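Let me begin by handing over the structure; questions about it come next.
With one protein chain removed, the remaining protein chains of the complex are shown where they sit.
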Amino acid sequence: MGLKQVVTRVFGDDSFITTKLDAAIGWSRKYSLFMYPFVTACCGMEYMSVSSSHYDLDRFGAAFPRFSPRQADVLIVVGTISHKIAPVLTRVYEQMTEPKWVIAFGVCTCTGGFYDNYATVQGIDTLIPVDIYIPGCPPRPETVIQGIMMLQEKIQKQKQEY
Amino acid sequence: MADDMSQDPELERRDDPAAAPAEDDVDARRMVINIGPSHPAMHGIIRIVTELEGETVRQADIEIGYLHRAFEKSAEHVGWNGVMPYTDRLNYVSPLINNFGYCMAVEKLMGIHPPERAEYIRTIMAELSRVGDHLTCVGASAMELNAFTAFLYFMAARELVYELVEDVTGARITVAYGRVGGVRADLPEGFVPKALGFFKTIRQNIAEVHGLLTRNRIFFDRMRDTGAISAADALDYGIMGPFLRGTGVAHDLRKAEPYHMYSRMEFDVPTGTQGDNYDRYLVRMEEMEQSLRICEQCFKQMEPGAHQSAIPPEYIDADQMVDGAKHARTEMLIDREARLSPNLEGQEHRHKRRVIADDKAAAMPSLGKTYSNIESMMNHFMLVMNCHGIRPPAGEAYAAVEGANGELGFYVVSDGSGYPYRVRVHPPCFPILASLEQVLVGGMVADIIATFGSVNMIGGELDR
Partner (left out) sequence: MGRATDILRARFADLFLDAHEQHGDETVVFRPEGIVAIATFLRSDAELQFNVLMDVTAVDYPGRSPRFEVVYHFYSLPRRARLRVKLPVPEDQPAVDSLTPLWKSANWYEREVWDMFGIRFQGHPNLKRILMYESFEGHPLRKDYPIKKRQPLIGPMN
C-alpha cells in the first residue's frame, strides 16, 4: 500500500497531508525496528531484561526480535566479540538488507572494554560500521532505551534511501 | 528444458534404480545441519554440527570457544583484587557466587577468616544469585520451547532479584561485591523487609509457572525422557550441580563441604530420578524455593544490622575531615564519620569492620579512616598502588563453591608477588557441555533445543 492510499484511508478522499517524503519514510522506519540480537555475553542478561515486559520496548516499535538477518534491519551486537566469532558477525551483517543500522550494546562492543588481550576485538567498529554506541558494562536498561531513542532520531533525520 | 534435464548425467544416474544408493549405504541419506554459533534458540554462542538421519541425531560435533576472553591470562596481569571484576563476568547470571568463590580461594592462601556477618551476607547474596540464575535458565529454556509467558513471569521475578542485588551492591549484574576477607559493604537499611516482600512475589511467580508448565502436556512431552544421562555417565564426565542431582545423586557442596554459613542452615537437596530434562527442570524449580528458605533463615539468625543498633554518628564532609587531620585538630575527628556518597552506603567504618576481616594485609580501611589518619591512608595506598596490593604467601590453593551449575572451583597459585601467578577456574558448564554430544546423539533434532535449555550453558564461564 502506497503512501497516498494510506492518507486516503486515514483522512478521507479529499484530504492530504504535507510532509517531505524523506521525513514520512523516516517516521515509518523509526517505529518499526526489527532487531537481530547478536547476543554473546553478559550484556545478554540486560538485553533479556530490556526486551521483556518490565521495560517494554514495544513502546518504540522495537520489541520483536528477528532471528533471520534477512528480515532484520537493526543489528544489535550484545556482548564481547572475540576474534573467533568476528567472521560470523561480519557474515551476519553482510546478509542483512539495506537499510540497516548497527547498535553496539555494551562497552566491549564499543571499545573492547577491559578485555584488552589476545582473544578480543577492540570494538566492533573495526569490523562493521556502527550507528549507536551504548556504553556500560553492561548498560542499564534505561541507557539502552535512550540508545534506541537516539537511533530513532538518527533514522528520522537521515537521508532515506528507497 | 526437459531435454536439458535428461542430459544431466547426475539426474540420469539418480533415476536409474541400479545406480541408486544401496539400502545399507546410510551416509547417502544423512544430512548435515549446522546449528549456531548465532542461533535464536541458543542463548549463548556455541556451534553444533549435527548429522541427521531423518530426524534422529546420529552425530553431533560441539564447537566452543567463541566467547574466550582470556580470563586466566588477564588475571595474571592485574592485581589479586583486580581479578574480582573479571570473576563477575565468568558466570554473569550469578556473579556473586563467582566473587565469593574467588575470595575463598585467596583467603585460603592467606589464612584469613571473614567475620560472621560477612559470611551471612555472602550466604544471602549467593542464594539470591542462585535464584536469579535458575529463573533465567528455566525462563529462557521455556521460551525456547515457545512458552513465552513463563519467560515473562520469570523475567519479572528476576527484575526483583536484580533490584535487591542493586540495593546491596550498587550494580545489577556485574557487582564486584566480594572482597578478600569479607564483602564490600553492609546490607542497606530496610533490606530485610524489602527482601521478604519480594520473596512473596517471587514465590507467586514460581507457583504461576508451576501451574503453566509442570503439568502442561506439551512441555511435559518435550522434556520427559529427552536429554537423559545416567548418574554413572554424569560422574564420568565430572558433572556436578543440578545436572547431577537430576540423575538422583544427592550431592551438593553446600551440604558435602559446608562453607559460608550453610552448616547452620536447614535445606533440602532436591534430586530427580531419570536424569532427563524434566527432572532438571523440577530440581531447579525446587532449588529456588530452598534458596529463598536459606535467605529467610539467614535473616532470622543474623544479628540486626548496624543501622538498627548503634546510635547514628555525626557526619562531616570528608574534606573537612582531611583539613582537621592536617591541622591536628583531633577533637573534630573523634566519633565522626566521613559523609560518603550515597552509593558507598554501608562502607562507613562502623559497618565495614563488621563485614570484612580485620587484617591490614587484605582489607581496605574504611574511607572515613583513610581521610582522617595517616596509618589508614598508608594502608590504603599500599593496597591500591601498582605492584603492591594484596600479597598472599607463595603457594597454591583450591577452593570450590556450589555454583548455580555445579562445582565452581578456583585453583590459585601465588609466587608471593602482587599479581596472581595463575588463576584457574574450574567452570561447572564445561563438563556438562563435554557430555552434550553423548546426550544429543540418538535423540530427535527438536530435542536439542530442550536439552540445550536445561544445560544452562553460560558462555562466560564455559569459554572464560
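Just a few scattered comments:
In this document, chain identifiers A and B correspond to the written order of the chains, with residue numbering beginning at 1 in each.
By our rule, a contact is a pair of C-beta atoms (placed from the backbone, for glycine too) under 8 Å apart; a residue touches a chain by one contact, two chains touch by 3 or more.
All values derive from a computational prediction rather than experimental measurement.
Annotation: of B:E208, B:D233 or B:E289, B:D233 touches the absent chain (contact as defined above). Contact with the chain that does not appear here is found for just one residue of A:I25, A:V121, A:C137 or A:L151, A:V121.
One chain of the complex is left out; on subunit B, the residues touching it are 64-65, 68, 70, 72-74, 76-77, 108-109, 111, 233, 235-238, 249, 251, 256-257, 395-398, 407, 409, 411, 413, 421-422, 424, 426, 430-431, 433-435, 438, 463-464.
Counting the whole complex, the residues of subunit A in touch with the unshown chain are 83-84, 86-87, 90, 112, 116-119, 121-123, 126-127.
Methods note: only the chains that are shown with their structure count from here on.
Centroids built from CA atoms put subunit B at 29 Å from subunit A.
Those residues of subunit B that touch subunit A in the shared complex are 37-40, 43-45, 65-70, 73-74, 85-86, 88-89, 92-93, 136, 140, 151-152, 155-156, 158-159, 162, 172-174, 459-460. For subunit A in complex with subunit B, the touching residues are 38-42, 44-46, 48-49, 52-54, 65, 67, 79-80, 82, 84-85, 88, 92, 114-115, 117-120, 137-138, 140.
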